[in-house]
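Here the structure is laid out as structure tokens; the discussion comes afterwards.
One protein chain is absent from this view; the other protein chains keep their places.
Letters A and B mark the chains in the order given here, with residues in each chain numbered from 1 onward.
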Amino acid sequence: MCLSILAFDWEGSSISTNPAGSVVKPRGFFSRLIDNDIAWSFFHSPAAMIAAFITLVCVMATMLAPWIAPFNPFDPSQISLWDGKLPPVWVEGGQPQYLLGTDNQGRDMLSTILYGGRLSILVGLAAVCLGMVLGVLLGVISGYFGGAVDAVIMRIADIQLTIPGILLAILINGIGRTLLPLELREDFAIYVVIFAIGLTDWPQFARVTRGATLVESQKEYVQAARVIGLPRWLIIMRHILPNVMRPVLVIATIGLALAIISEATLSFLGQGIPPTTPSLGTLIRVGNEYLFSGLWWITLFPAAALVILVFAVNLLGDWMRDALNPKLR
Amino acid sequence: MILRKLIPVCAVALAASSTQVLAENTLRWTSQGDALTLDPHSQNEGPTIATNGMMYESLVTRDADLVLQPELAVSWEPMDGNIWRFKLREGVKYHGGEDFTAEDVAFSFERAKHESSDYKEQVKSVVEVKIIDDHTIDLVTDEVNPILPNQLTSLYMMDKGWAEANNVVNPQDFAGKEETFAVRNSNGTGPFKLVSRAPDELTVMEKNSEWWGDGQFPGNVDRIEYRPIGNAATRVAALLSNEVDFVLDPPLQDLKRIDAADGLKTDTVAQIRTIFFGMDQGVEELRTSDVKGKNPFADVKVREAMNLAIDRKAIQRVVMEGLSFPAGMITSPGVLGNNETQDAEIPLDVEKAKSLMAEAGYPDGFSVQLDCPNNRYNNDEKICQAAVAMLAKIGVKVSLEAIPKAQHFPKIQKRISDFYMLGWGVPTLDSHYVFSYLLDAEGSWNATGYSNDTVNSITKGIASETDLDKRADMINDAWTEVRKDMPYIPIHHQVIAWGMSDKVDAPMSADDALRPRFVTIK
Partner (left out) sequence: MLSYIFRRLAQSVLVMAAVSLISFSLFNFVGDPVNNMVGQEATREDRVRIRQDLGLDDPIFTQYVRFMGNALNGDFGLSYRIKRPVSTLIKERLPATLELVFVSAVIALVVGIAAGVYTGIRRNGWLSKTILSTSLVGVSLPTFIIGIALIYLFAVTLRWLPSSGRAGVVELGWWKTSFLTVDGWRSIILPAITLSLFQLTMILRLVRAEMLEVMQADYIKFARARGLSERAINFVHALKNTLVPVITIIGLNIGGLIAFSVITETVFQWPGTGLMFIQAVDFADVPIMAAYLCFVALIFVIVNLIVDLLYVFIDPRIRLGGQ
């Protein structure tokens, strides 16, 4: 839903002007994307800088987990059940090697959160990339060519949007698991989740891209390019894609936050990543069962990690949304 | 923003208004899942049996200690020629005012034997119900059946006239298009009458003042309000916030919190249910293993090593919060056949397990998938997870697939699981139930492929052996074979925990059923 609302915003209004896009002298892809105005805006927005910093720290810490985490919680032979449910080190009964305590299986919370966060970020990124590539591709095709192609693609998107994302993810997940050979299921669980979340994302990207493409392709410069006989794919690549990239990037950022939450929700419903290699979502689901038991660290730390991560990404997306909207400068 | 300020104000006002004084003794209780139907012969499933048992009654019942007690029958005895004779209670009336007679018993058996009944297995040995007089019947069995009364404790008696009048002579058929009258209406002889029923939402019953047992039981409950709550944390919250008086299935880890709360208490008792892992030793090659061309589980050394690698004490202490009994066999104390020798815990011995693995030709272990339910047994998924770590220490690389029970159990029934968790309760309190389902080569829940001729023949033998001492010896011999062959990895016998208000006094029983006729409210 979040995405479709954004989509609306962009489709309806803000896309329509982009002076940089005008006629013959196309600038480089990236210099258009991140021009000086944006850099200026970034360095004058403390919120954006803090968000970027937190995101960066989260990403670095989790990606480097195999090197900086004290234990490898994904290796079952390292786990001792007798160490289970130990509190954080500053609480009575805590042990120095387990800084944030241990979970119900005896895994070090800190290491588990780092590894789990890595999984969450990777799942989120992969899902968003999948949705983005698919959506932008189909959206541009749909918007530029129109007619029957447009109708078919948009109807497929409609079908998809008529089934709420989380239901669809449950569905895809269920079918994916059934179709996979038995011995591959655990290994592929993560890909099935990525696929399930990514596939529910694409229509949002497609709608935005289509809307923007529709508007752009009515513009004089594109009409002109068409008149002078440039090949269609070249017009799309050179003129339309760069203009569409800004809203898409914003949606992707917010989509990343949403994808991480979707993964957590899938896991909460018992449809996500298996508990032997937990993501943040799985950790919260397990921790949730200990909410009333006094073992607060099992719930609180993963939940806090998730919220901080998603919050930072959302904040970044929020800033981008304003900064990339030329009307608001 | 205004709303945020308003909420606390309203809330205080509302909180004051809703604490009404309950004039009568109302038992408000909750558990995870509601009864599936009120039709007493349609579903053979725990919560359904328990709920219906408050309104309907059977010939023979069990008290909280699971001892057989007369209910609608006052006495029973075996006669010559495969016959059990039951004397029926006189002067019993249904909630609708109809008299309870031998006709109703014959009708109920007929109904339970109908194709669409879920109880026909239990009564299949009964070939005829002979009405001797209005309050005496003979149950004729196909062959001698020494445990028939044990099989009748959840076979509820329905009024023939009521069933005919409401067109529910047969239990509802699976392919039927319409809901039948008996699904949401009830007419039993029991201590409580149905007031209203909204499935999965709220079921209200009130005391049947005409009940034959009125005054003979300690219970003083006038009204029962049952509201199922699926999410465990929410269920506990309802108890903590005083919205219910009784929770049938609080999560084990929350018991301390419940105990610590003002005005709440917990109670625990050993359950007749054992949790164990099954290993498919029958197939040529495991479906999920890296070992090809042979089946590691076919080697008893591997099965023993797997058994030795499990630290049952750690599971008991850490996963189960102390609330389990480490097991050495797959059936619980209280079941005929369980004894201390057979049930002696299999000790943890990682070194021996490793050397057994090496002897069997797997010094570096092998990989296999463990199938596990995640919403069926106490902490099921967590036990499996702990087992994964323990087996990793002898080189067995286990990948875990934990899924809802609705998808887990078909794998066992279709025999497509290499390694799985299962729990087994024994309503008849007799080992025959375990052998015939889990250990006999033909057993419908034996997905291990285990077949031992001695066990198979004893399974058949004890079905009709009437010399009880000899029968007990046979059962013990069979268990000795099983302990030697280790087709399963026993983990523990479950413990039932209830959470309730201090005002409620409910006797616990090993079958996890709430028996409101014994419940008192202060």
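Convention: a residue touches a chain if its C-beta (ideal position, glycine included) is under 8 Å from a C-beta of that chain, and two chains touch if they have at least 3 such contacts.
Quick caveat: nothing in here was measured; it's all calculated off a predicted structure.
The chain not shown here is touched by just one of B:E164, B:E243 or B:D502, and that residue is B:E243. Of the options B:V183, B:V204, B:V221 or B:M306, the residue whose C-beta touches the omitted chain is B:V183. Only one of B:S75, B:T234 or B:T466 touches the absent chain when the whole complex is considered: B:T234.
From the options A:A48, A:I197, A:A225 or A:I261, the residue with contact to the unseen chain in the full assembly is A:I261. Think of the hidden chain as still there; on chain A it touches residues 1-2, 4-5, 8-9, 12-14, 47, 146-147, 150-151, 155, 158-159, 161-167, 170-171, 174-175, 178, 211, 214-215, 218, 257-258, 261, 264-265, 268-269, 281, 284, 288, 291-292, 303, 306-307, 310-311, 314-315, 318, 321-322, 325, 327-328.
By the touch criterion stated above, the residues of chain B touching the omitted chain are 1, 3, 7-8, 11-12, 14-15, 17-18, 36-37, 42-45, 115, 118, 121-122, 172-179, 183-184, 198-202, 227-231, 233-234, 237-238, 240-243, 375, 404-407, 409-410, 413-414, 437, 444-445.
The rule is simple: only the chains that are shown with their structure count from here on.
Chain centres here are Cα averages; for chain A and chain B they lie 44 Å apart. Those residues of chain B lying in contact with chain A across their complex are 232-233, 236-237, 240, 251, 253-254, 256-257, 287-289, 311, 314-315, 317-319, 369, 374-375, 381-382, 385-386, 388-393, 398-404, 416, 418.
Within the complex formed with chain B, the residues of chain A that make contact are 75-77, 79-82, 84-85, 104-106, 182-183, 185-187, 270, 274-276, 286, 288-295.
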